[in-house]
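With one protein chain withheld, the remaining protein chains of the complex are depicted in position.
Residue numbering begins at 1 within each chain, and the chains themselves are lettered A, B and C in the order written.
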Amino acid sequence: MSAAFFTVLSIYGFKNELIIQSSFINFSFKFDALSLFFVIFISSISIFISIFSIKYGEKYDKKPSLFIYSFFFVMSMIILAISNDMLTFLIFWELMSIFSFLLVIYEGGEESRKAGFLYFLMTHIGTILITAGFIMLYLKTSSFSFDYYKGAAGIMILAAAITGFSIKAGIMPFHTWLPYAHPVAPANISAIMSGIMVNMAIYGILKFLFVFSSGSAPFLGIILLVLGALSALLGIMYAMAQKDIKKLLAFSTIENMGIIFMGIGISYWAKAENFKSIEYFAMLAVLLHIINHGLSKSSLFMGSGLIDKYTHTRNMEKLGGLSKKMRQLSILFLIGIMSISAMPPLNGFLSEWYLYISLIGSVFTGNLYMVYFSIIAIALLSLSGAAAGAAFTKLFGITFLGKPRTVHAENAIEPNIIERIGIAIPVFLCIYIGIYPYQIISNLNAVIFYLTGGTVNSNPFSAVHIISARPFSLYAPALIAIALAAVLLIVFFYLKLFSSDKKRIFETWACGLDEKNSKAQYSGGGFSSSIMKVFSSFYSSVSEINFEKDVKKYFRSKSVYTEEINDIFEKYIYIPAEKLYLKVSEIFNKAANSQNINVSLGYLFLSLIVCFIIYIFIIR
Amino acid sequence: MTYNYNIQHLIIGIIQFFTIILLAPFFAGFIHKLKQRARGQKGINIFQFYINFNKLLKKEIVLSKDATFISEIAPYIVFVSYLVILLMLPAFYRYSLLGVSSDVILIAYSLALATFFMTLYAMDQGSAFGGLGASREWFLTVLSEPSLIFIFISLAIYTKQGRITDIFYFIQKGAADAFLLGVNSDAVSIAIPFLLFISLFIVGISENARIPVDNPETHLELTMFHEANILEASGKHLGLFEYGSYLKLTVFLTVMSLILFPYMAVNIYQIPLSLIVYILKMIILCILIAGVEIVSPKMRVFRVPNLLSVSFMLSLIAMILSIRGF
Amino acid sequence: MYELILILPAAALIVSIFADVLWMAYLQLAVSVLVFCAVVAIALSFNSITIFLGGFFFMDYINLVILITVSTLELFVAFYSFGYVRTEIAGGISKRKFKFYYFWKNLFVFSMMVSILSNNLGIYWTGLEATTLATALLVSFNRTKESFEATWKYVIMCSVGIAIGLFAIVILYFTTSQVYGESLKSLSFINIMHAGSKLDKNFLMLAFILALVGFGTKVGFAPMHNWLPDAHSQGPSPVSALLSGVLLNTALLGILRFYQINGAAGIYYPRYFLIGFGFFTILVSAFSIIKQTDYKRLFAFSSMENMGIIALGFGIGGIAVIGSLLQIFFHALNKGLLFLSSGNVLAVTHERKIEKIRNLSKNFPITGLVLLFGVMGISGMPPFAMFLGEIYIMTGVFRSNIILGFLVFILLIFIFIGLFGKILKMYAGNNDSDERADELQSENAAHPFMIYVPLILLLVSSLLLFYIPSQFLNIVKSASYEFGGKIIF
Partner (left out) sequence: MIMEKIAELFIILILVSVVLNVSSPFIKFAIKLYSFQSLMLAFYILMGAVHFNSINLYGSFVITVIFKVILIPYFLFKTLKKVKIDKEIDMYIGIPEAVVFAGSLTLLSNLIAQKIINTGITFGSFVFTISLATFLIGAMLMVTRKTLFSQIIGFLTIDNAIFLAANSITHGMPLLVELGVLFDLFVSILILSVLILNLRRNVAV
């Protein structure tokens, strides 16, 4: 994957504004703060992933199309970020979709075909909606260039385009493709898709809401907030129920997209209602969360790819005890998990904290609707925050800790150093941003200024002002981190001095039963079942226990437990819709495509007569 | 409110920090003692938990052979995350050492951090009990976390302050203005803190593995919550976990005490009085908790959500009330 | 120069009666290249309506667009046929049969050229009917039960349709004969256009309706479409490509002529008929496509859908006309690509059912990918040129009615589901059959021309998005003026 090098080149290669003249389409590119942010974001994360892929990709050396596709994939995302007219945008948007689709079906097989089809279908629907939005914009401004779109988009345009983008982002009612498509792709591609590609949808939304929008529809912000909160909660709830590591991570992507959407919603609402500082903070939360999620999710996907590579399974019920075999990977993974489940000194908490602050701020505004919606959002966000902790504890605990459950896990070895470096860089950046975010916030200020016209204070020790001049609160991550480290050191040395250091290695106590049996460990399904039971209305799960029939009632040699977790949206919206479509088209097909020539001729004459009747009786 | 750190604040902050740390096992022991006395037992020494801790430090560590680095670091991180919360928390002095960054959400998430590592520790040895404990612990946390954050955010909205030191100072000042000087301040309400107190009490009971939810004294696999997590711990690791749980209890008790009756020293001369008030409040709360533990039986696991939903509703009502307050 | 376009295919037609097949293939290449060059030369120098061959033929911007389309696709098809004939003969089909193939194909192309270029509507009619007859025997080329039935349906329905079209021409002739008297002059399109509003409006409208239904049958508008999927799926792949890609446009040209005449006379009702038929066609194909089991039928339905879109564009007018004109060209290329690449699969596996074909990505790496990209292109996805046509048409639709726009988009999504889902099944699905059978059915069995022609078509159709020759663009613009299209670039 030489994508990275090209991307770096491209950053320096382009001037501020660039128009490539062709006879029909003018490809115009423009660097503004937002696109620069996204270009840097995309290119840096894809650099990490390409470092990772140097070794990881050896698996795919036989079919090098992977690297060609992923190069074009990354390139089209970068060009998408800098494109400055509608046709360019759409072309590269769709190129991005096409190449990611090719990558999704890359490994072949029935599963990836289904996932790929669903993905491409959904993304095509999204593209069509975006196209509709752009067409309406074009009709309004009669220009293809983004320069003329400022403040032109009305509510209809925004609704169409944002729905389209939300499909790509995997926001809740439109998320069905995501948990299928992300896991089946090769891990480095999942990392790109989850870490970067979904954020391109956010790019589009930011562009539409904050640049093109005519800004008079605060309820749109509330809708985004609610949708975001819903997907944050449901995303992580479904994540908790998964067995497949990559599927869990994919659902977690939905959760994080939901969090980003919440931020966008608040920010847009505040913009429409003219609450400046809330707008800025929510935007900061959005941008920070994009970075944080990109970093941690890409590192986690890379890690899961390594697990897959070295154990040949992604099912966490078959893993366990990997931490002993892959010590360094497990440390990196742990930090990634801490970051994504918003544990305090790391970066995930930072963006979530800013989101909380802006939510509290919007409660302060006393706006009739927003107050209640933000209270709900706070509730859902906090619930999803805790659930994220649970889900990722499950992921890490079941996969890396305990005893190996199967042979797959026993034979794992420490991954290659280059692969580990590829993961280590984003993980290191997670820590860096978590502990010392001020540099990045002051850089993000340019983007915030571009989008909202204001900036936030990036001074480490000045408190956040939400709506009044009074300082509201402060989270000084550096201070917290220093305190943590200092207290840790004190405790450590205190115990070093005043306690015994004797250690004995022994079997785990298992009530005197067979200690070697790794099946006695808690399973992943068991881990989440109690939470799932409480929130059972979110899942439409089907579980059954099959016993062997011939054996006596109380001494069964074997029992099989199967559980199937269905997505409620999938079950109650998508599958019925599909059935309806098939039914309607069956009727249509029978009626319209009769093999009988008499019927066909009948249609011919009927339509002639109908036209005649229209001609005679209506037109005159 | 601005934070101008001077040496006096720092010193008092450090003193406050260590005072709470030192008092923590005492409160836990006191509750224990009360419960035992109420059952007609002679009961342990009130300072028994100090002795326990000291003894645990002297003991050797028995590590499972399946244990990984998590087992080595988790006890420290759990302990330290409680300590950091205590660093932010004011108890009897208006400022705390880390008061400048004592955001309420940070506190709630730091608690989650401790839970996170404790459950990881539980799952580390591959014991069936560990997984069970971790699962149940997260089950409780997922349910109580919204309430906890709601309580904190209600406080923040109620006082328009985001930092816990500011929040309680604000309440204290408002109350003092209202009751002592007769200034009518709209920031004073009795209902809201009361609701929040009850809500926090419920959350505190569930988070600290107290009786209607969990029984900290049994080692029966059906009833274990907290204990299952640290079943494999021994030696100083167990000591750290045990001490951590006292600290957590103290954190909750302190916040409860401050919600109920915020009295913190504003200057150095009020410290003795406020310290006494603080200890008195804590003892009253300990009695309260012990009373609840004595009179109520342990709940079935899946009835806990009902209890916690009550807490959630109370905090929700409190939040809505506090919006109306403006 | 202009005559050359008619003379060359005629010459090829005559030679094909006598010549050997393999030699004919070379001649066919030469003729196609020459015709293409002639058309390009004309296109480059074209600047006004030109009449030739005694006033029976003429060229204006609209038929130039279609002529370019025909000659371009015919060029590719000729190259493909070169490989196709060799592959099939190697596969055991007699040379004599392919002699017929070339004869009928040349007749088809010749009559298509005649009807495209005709100035006289009667000659147009004759040419169009001749295309039906010439292709009839091509459709039944495989001599199976299905192909004969398809041909029967094709000939009967199209003949009836075109007869109705004749009625339209009669009525038009009656109308114009009141201006020009009863002579050939009254059928001359240019004269009719000059007469403009002097003509009786009621009759023009009636003529338009008859033409719409009559020629619409041949275009494949919805209730009259039943012959189309059968006929297009049964012929040899190169013929299917020509049928789908250009013959439909030739029939559409007839409707457009009537539309133009109505427009010149200041009648505005016809556009609603075009919109109605276009929309209904899209609707029917959207709900039919998912139930198809034959992959060539899929493409046939897709052709229907595209003709619907094109008609919709013409009906809506304005900017959509440009889109429609572009779409005519791009659709021909793209559909040719689909039929030709699926032709490879058919030629090697002799299997039409979608379920029977799996895992193209392994056995047909290039063809499979081209097929996949082709389907993306036909669905109007950006890196392919049809995106442009579609976006212009949709812009027009959205300008006229937003709800209609969204409806059309929904139907396009349905079509995408049907098309893409099925092709993807062929491309990536698993095949349980044993490995050896797979190896026999690899694309190496096909002539290299058969593999690379679709690939080049794909490249061309995606390059056209990025670079459209400005001369072609001017032709399209000028053609859209004739429909009163407003151009905003």
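Criterion: a contact is a pair of C-beta atoms (placed from the backbone, for glycine too) under 8 Å apart; a residue touches a chain by one contact, two chains touch by 3 or more.
What you see is a predicted model, and the numbers here were worked out from it, not measured in a lab.
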item: Chains on display which the left-out chain touches in the complete complex; value: A, C
item: Of C:Ile5, C:Leu166 or C:Leu412, the residue in touch with the unshown chain; value: C:Leu166
item: Given A:Trp509, A:Phe538, A:Tyr574 or A:Phe605, the one touching the chain that is not displayed; value: A:Phe605
item: Sole residue of C:Tyr2, C:Phe98, C:Trp125 or C:Phe215 that reaches the chain not shown, by the stated touch rule; value: C:Trp125
item: Candidates C:Phe148, C:Tyr452 or C:Phe466 - the one touching the absent chain; value: C:Phe148
item: Residues from chain A at the interface with the omitted partner, ascending; value: 597-598, 601-602, 605, 612, 616, 620
item: Residues of chain C (touch criterion as defined above) contacting the omitted chain; value: 120, 122-123, 125-126, 129-130, 132-133, 136-137, 140, 143-145, 148-149, 151-152, 155-156, 159-160, 163-164, 166-167, 169-171, 173-174, 177, 182-184, 187, 202-203, 206
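The definition used in the following text is that only the chains that are shown with their structure count from here on.
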item: Chain contact topology (line, ring, star, complete or other); value: line
item: Centroid-based (C-alpha) most distant chain relative to chain C; value: B
item: Inter-centroid spacing, chain B versus chain A (mean Cα positions, whole Å); value: 34
item: Cα-centroid distance, chain A relative to chain C, in whole angstrom; value: 43
item: Distance between the centres, which are taken as Cα means, of chain C and chain B, whole angstrom; value: 77
item: Set of chain C residues in contact with two or more other chains; value: none
item: Complex interface listing, chain A residues touching chain C; value: 22-25, 27, 87, 90-95, 98, 105, 108-110, 112-113, 116-117, 120-121, 124-125, 127-129, 131-132, 135-136, 138-139, 142, 156, 581-582, 584-586, 588-589, 592-594, 597, 599-601, 603-604, 606-608, 611-612, 614-615, 619
item: Residues of chain C touching chain A in the complex; value: 152-153, 156-157, 160-161, 164, 205-206, 209-210, 212-213, 217, 222-227, 229, 269, 273, 284, 287-291, 359, 361-362, 376, 379, 381-383, 387-388, 391, 394-395, 398-399, 402, 405-406, 409, 412-414, 416-417, 420-421, 424-425, 427-430, 465-470, 473, 488-489
item: Chain B-touching residues of chain A, taken from the complex the two chains share; value: 320-321, 323-324, 327, 330-331, 334, 338, 341-344, 349, 352-353, 356-357, 360, 363-364, 366, 371, 375, 378-379, 382-383, 385-387, 389-390, 393-394, 396-398, 400-403, 461, 463-464, 468, 470-476, 479-480, 483-484, 487-488, 491-492, 495, 498-500, 502-510, 518, 520-523, 526-531, 533-534
